[in-house]
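Presented below is the structure to which this report refers.
With one protein chain held back, the other chains of the complex are shown just where they sit.
For clarity, chains are labelled A and B in written order, and residue numbers in each chain start from 1.
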C-alpha cells in the first residue's frame, strides 16, 4: 500500500465501525449486513457464550434477537490499527455500552441496565465492496448493573 | 476532490466538531463564532423547540443563555461522513452530553443533571475560511435525569 492508500483504508475502517454502532443502536440490520460485516463474519462475546457466532447470518440472528427488547447506546473510541497485509487489518477499539433491558428480553436477569466498558479486538478485510469486519471479539474490563428509573 | 483533498477535508471537519465541543464546554463563544459555525448556521433541537435557531447569532443567543447557569460535558464519537459535493458534507456524530443545571438556569425543571445520548445530523460547508457547520439537528436516543450530590 502507498501511504495514501493506507490513510484511505484507515478512514474507511473508521467509517465501517461508525456504521456498526449507528446501525446497531438504530436496529438497522440492513445497513449492518450491507455496509459493516463480511458474509463470513464472526462475533465472539466470551462472557456470554464461549462459542463464536458465525457466519454473519448467525451474528445477525443473535444480535437482532438480543436487541429486540432493549434500547442500546454504543460508543467506540481511539482505535489502534495495524495492517497485516494490503487487505487485512487488526484493530482494537475501546468501547462503552449501555443496554436498557426490559423483562421481555431473553437476557433479562433482574437488572434493567447494563453499563459496560471494554474492547473489541477485530479483523477487517478488504472485499470488492470495501473494508468489512471479518471477526470481532468483545471483552469488557468492567460491567455495572443497575435499575433505572 | 482528489483522494488527498477528501482526507484533508475529513480531518478538517473533525477539527471543527472538536472545537464545537471544546468551545461550548469552555463557553468560548468567540471560538464558536470564528472557527465552528457558518454565519448562516442553523441549530435544531426538536425535543426542546420545534423551530430551528438561525442564523448563527440566534444559535449563539440560545446556547450562551442556556449555558450561562450550567456546567457541561459534551463528547462526540465515530462520525459517519459523506460528501455531497466538493464543498458540502453530511455528517452524523454520536454524542453524549451531561448538563449540570442550577436552579437559576432557564431550563431548570426540578432535576439538576441531564445525561443524554444521541446524534447530531449535520451539514458542513466549505467557506473561504474553511469548513464550517451550516446545519445541526440534535436528537437523543435516551435521556436520564437525576439529582447530583
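Please note the rule applied: contacts are C-beta pairs under 8 Å (C-beta built on N, C-alpha and C of every residue); 3 or more make two chains touch, one makes a residue touch a chain.
All values reported here derive from a predicted model rather than from experimental measurement.
Chemist: Of the residues B:21, B:37, B:83 or B:117, which one touches the chain left out of the display?
Modeler: Counting the whole complex, the residue in contact with the absent chain is B:21.
Chemist: Can you list where subunit A touches the absent chain?
Modeler: For subunit A, the residues touching the absent chain are 3-4, 7, 10, 75, 77-81, 92, 94, 96, 117, 119, 141-142, 144.
Chemist: Touching the hidden chain in the full complex, which residues of subunit B are there? Just list them.
Modeler: 4, 7-8, 11, 14-15, 17-19, 21-22, 25, 71, 73, 75-77, 98, 100, 148
Heads up, the rule we're going with is that only the chains that are shown with their structure count from here on.
Chemist: Go ahead and note the Å separation of the Cα centroids belonging to subunit A and subunit B.
Modeler: Using C-alpha averages as centres, the distance is 26 Å.
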